[in-house]
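Removed: one protein chain of the complex. Kept in place: all other protein chains.
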Amino acid sequence: MPFATGRVFMFALLSLFSFFILMSLQLAKKTRVNVRPIPALDSLHECVGRAVELGRPVHWTTGYGSAMHGGGGLLSPALISGLAIFTHIARLCAQMGAELYATFCVAELMPPAMQAVREIYSVEGKEELFKSQNFIYFSPSQFAYATGVISFMETQQVATNILCGQLQDECILLAETGATIGAVQVGGGGQYAYLMITCQYLLIGEEFYTAAAYLSQDQAQLGSIRGQDFGKITVIFLFLGLSILLMLGIDLTGVFKI
Amino acid sequence: MNVEILIAGVCTLGVWSYLYKMNPVFRVFESIFIATAMGTSFAFALNYVITNAWYPLSKGNMIGLIPLLLGAMCFFTFVKKYRYLYRIPIAFCVGIGTALGMRGAIQVNLFDQIRATITPIIVSDPLNTFNNIIILFGFISVLTYFIFTIRQRTTSKTIMTLSNLGRYFMMAGFGCEVGQGFLTRMAYFNGRLQLLERTDAIYLIPIAIAIVIADFTLVRQRRGKASQDRA
Amino acid sequence: MTEKSIFSKLDNIDRRILWLIFIAFCSIPVFYPLGLPITVTKPTLDLVNAIKALPDGSKIFFEDDYTPLGHQEVTPECIAIVRLLISKKMYIVFASFYTPEAALWPPYIFNVALSKEVEAANYKYGVNYAFLGFIPGGDTSVSAFCLKIRQVANVDYYGTPLDQLPIMNNFEKIQDFNFCVTSGSTGLAGMLSQMQAPYKMPMVILCMGNDYSNMVRYYQAGAIKGLTSGLRGAAEIEMALNTPGEGMSSMDIVQGGFLLLVTFIIIGNISYFVAKYRSKPLQEGNKR
Partner (left out) sequence: MSFIKRDLPVVISFILGIIVITQYFWIDPTLTITSTTIQGWAVVIWAFMMSIGVINIFIRETRSIISKKAGQWYYSIIIVVFLSCMILTGIIGTTNNPIYLYLFNNFNIPINQAVASLLAFFTISAAFRAFKARSLEVLVLLFSACVVLLGNVPIGSTISWTIPWTRDWILNVPNLAYSRGINAGAALGILGLGIRTLLGYQRSAYGMGAEE
């Protein structure tokens, strides 16, 4: 049997959830999907607007990345999601005329971010506003990057600070500096406790990963969120069902070991 | 007197000077830090390329050419006409990164969690029964909080209550994050404090304090003069 | 209410004052150890007893794998253990497999932190202890090292060939050692799977605080003889051996920091509530 032991049931779960998501991607083209409002994402417009009013820049950063994937030449899902939020902000900045800065710790994130923003600016007809020197790479070292971002934020006095990506220990340094210079902050994907107390808006857990679909307002992508919901309901019932069966003396937990 | 310890002391005080305010000394150490960190990682990366891609290639292993070509494609970001070519190496990063993320998430975040959560809820020990029920409710309510597409206000009050309950569980979890992380942070702080106060670096502290006091009084005087001028 | 009450002042206090209080408060134990109480947990006690039970002059393999950041947390533990090893006249060989910077810490422990003890015990480099430095290759080099030490390591940390070090003539393979001490975080899983499991080396682990919960199951399963973590572990070792040192004063500092943080949270909340309570009538008056 070439199937890896202990992973058969996992594969079944993966296939089931993927099936849900793919099905709802297809079905959503026919039926409307209503997604509950996520305040942090709805606030982005207002945050960029505030920066325009104050005449100070908008700043976006992803944090150090993950310990496993950050240094290995890979874009982890959290970074991809952060990038999707960033392109939305870039569009808002192009439309409203705010100055946009981005700082990086993960080198392989910089070229796609820069080119995506370049495309957005040219589609919005604001090509002259695009500045490649606003994309600042500090270093792949966690704290070297953090010091760089701190002094950047202090010298530029950013008005809106968007911390979306994979923030590790440096989270408190960035968020607290942002709070002391009076920036409006949106946080997502990181040490939630510190983001919770320093940021005005917070994206928790799955909210952060669905941000891209939510912001796109594309029916197919919104549909995939419904697929994820089916997945969650399945998890709840699977969990309840197996627990109750176990209580009744029927041990089905062996399926996890197949 | 150990020169290296003195340098370490100067570095520490230089970084800590940020606590007083943003100042040139901190900027100098920040610049040194960024440069040395970048240099270290870049030298490491270059050596990796030389040993893992260049040596196999020079031995005649032609498959080593592919990653080098892919890597070289990254530089097309600087060429306007063929800029789209950099997307191919990026596609490698995205494809592998997403796939590793997906399979890791399914294994660690979902599969292992469900397996560990399934326990017979009612056991002989009443406290454990109580704990199991709390874990059950917590797990379900936190998951319910993340249900997006069922419109919560109109359809069901149960879902609404459950998802509110989920927020309280999250807050308790965030609190644990603060409490657990602070031990490591204090260890970092303790290491530097010991360096400054236990070794020869202690002679640097009065100098640092003197500089800060001098700066403080100077700024005050200047401010006083400015207000007098205005008056 | 035009004048600012003390609580609303406290609510908007300059954060530099907080930091000054923090530094001052934490500096007290550096000069005057407070001796705040510390309880020794069972894994730590087992660790100390396992080493105490070894006969004098045993041969110890000491693996260290931690980054400069882990240095501040794990080195106090290592110092406490090395002090015990020196007092029992053990032969110690240091090596690291997973983190290049880790080669820096053994020389620091012997030449800076414990220089007095080393001199008093008449310990000599190359005779009583040796540093093999960083051996690249991770898991594969650990398993090769266990089979035949000279297969992966030919020179020591300072570049001297191993054959010129008298201590290294005793060692050919990992079974020549009596005991293994593993410290750090990156290499723990690899060391357990490559060295402990195949050769049944008696092993203790000195880890970082956040690895503790992962490692405790190996201790419960009996794979490792003892376990301790972070600064608290260093303090516990010193408490168990009754040799107050860096660990205990560090723990005073850490406990002071924790107490201060909790006090700040409480004071912050009191001032917030008092300020809110006092300004409430004013706000309502404005609304009307």
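Order as written gives the chain letters A, B and C; numbering starts at 1 within each chain.
Methods note: contacts are C-beta pairs under 8 Å (C-beta built on N, C-alpha and C of every residue); 3 or more make two chains touch, one makes a residue touch a chain.
Everything quoted here is computed from the prediction, not taken from an experiment.
> Can you pull out the displayed chains that the omitted chain is in contact with?
Across all of the complex, the chain we cannot see touches A, B, C.
> Quick one: say which of A:I38, A:V58, A:L75 or A:A183 touches the chain that got left out.
A:L75
> Which candidate, A:L129, A:I197 or A:L246, sits in contact with the chain we can't see?
A:I197
> Applying the definition given at the start, please give the residues of subunit A touching the unseen chain.
Looking at subunit A, the ones touching the missing chain are residues 2-4, 7-8, 10-11, 14, 17-18, 21-22, 25, 71-75, 77, 80-81, 83-84, 86-87, 90-91, 104, 107-108, 110-120, 123, 133, 135-141, 143-144, 146-147, 155, 169, 172-173, 175-176, 179, 193-194, 196-198, 204-206, 208-210, 212-213, 216, 218, 220-221, 224-225, 227-228, 231-232, 235.
> Considering the whole complex rather than only what is displayed, give the residues of subunit C touching the chain that is not shown.
13, 15, 18-19, 22, 36-39, 68-69, 71-72, 100-101, 104, 232, 251, 254-255, 257-262, 264-269, 272-273
> Please identify, in ascending order, the residues of subunit B that touch the omitted chain?
4, 7-8, 11-12, 14-16, 18-19, 27-49, 52-53, 63, 66-68, 70-72, 74-75, 77-78, 84, 86-103, 105-106, 108-110, 113-114, 116-117, 131, 134-143, 145-146, 166-176, 178-180, 182-183, 185-186, 188-189, 191-193
Just so it is clear, only the chains that are shown with their structure count from here on.
> Supply the minimal count of touching-chain steps required to go from subunit A to subunit B.
The least step count works out to 1.
> Can you tell me which chain lies farthest from subunit B, using the average of the Cα atoms as each chain's centre?
C
> If you average the Cα atoms of each chain, whose average lands nearest the overall Cα average?
Closest chain centre to the overall C-alpha centroid: B.
> Just curious, how far off is subunit B from subunit A if you go by their C-alpha centres, in Å?
For subunit A versus subunit B, the centre distance works out to 15 Å.
> Any idea how many Å lie between the Cα centroids of subunit A and subunit C?
Inter-chain centre distance comes to 35 Å.
> How many Å are there between the centre of subunit B and the centre of subunit C, using C-alpha atoms for each centre?
The separation of the two C-alpha centroids amounts to 22 Å.
> Please list all residues of subunit A that touch 2 or more other chains.
none
> If I count partner chains per residue in subunit B, which residues reach a count of at least 2?
If we look for residues of subunit B contacting two or more partner chains, we find none.
> Going by the contact rule set out above, which residues of subunit A touch subunit B in the complex?
Subunit A reaches subunit B through residues 9-10, 13-14, 33-36, 38, 68-69, 73-80, 108, 111-112, 114-115, 138-141, 143-144, 147-148, 150-151, 154-155, 169, 191-194, 196, 204-207, 210, 222, 225-226, 228-229, 232-233, 235-236, 238-240, 242-244, 246-247, 253, 256.
> Please output the residues of subunit B touching subunit C within their complex, sorted ascending.
Residue list for subunit B touching subunit C: 2, 5, 19-20, 180, 182-184, 186-194, 197-198.
> Of all residues in subunit C, which touch subunit B in the complex?
16, 19, 23, 26-27, 30-31, 69, 71-73, 112, 208-210, 230-232, 246, 249-250, 253-254, 257-258, 261
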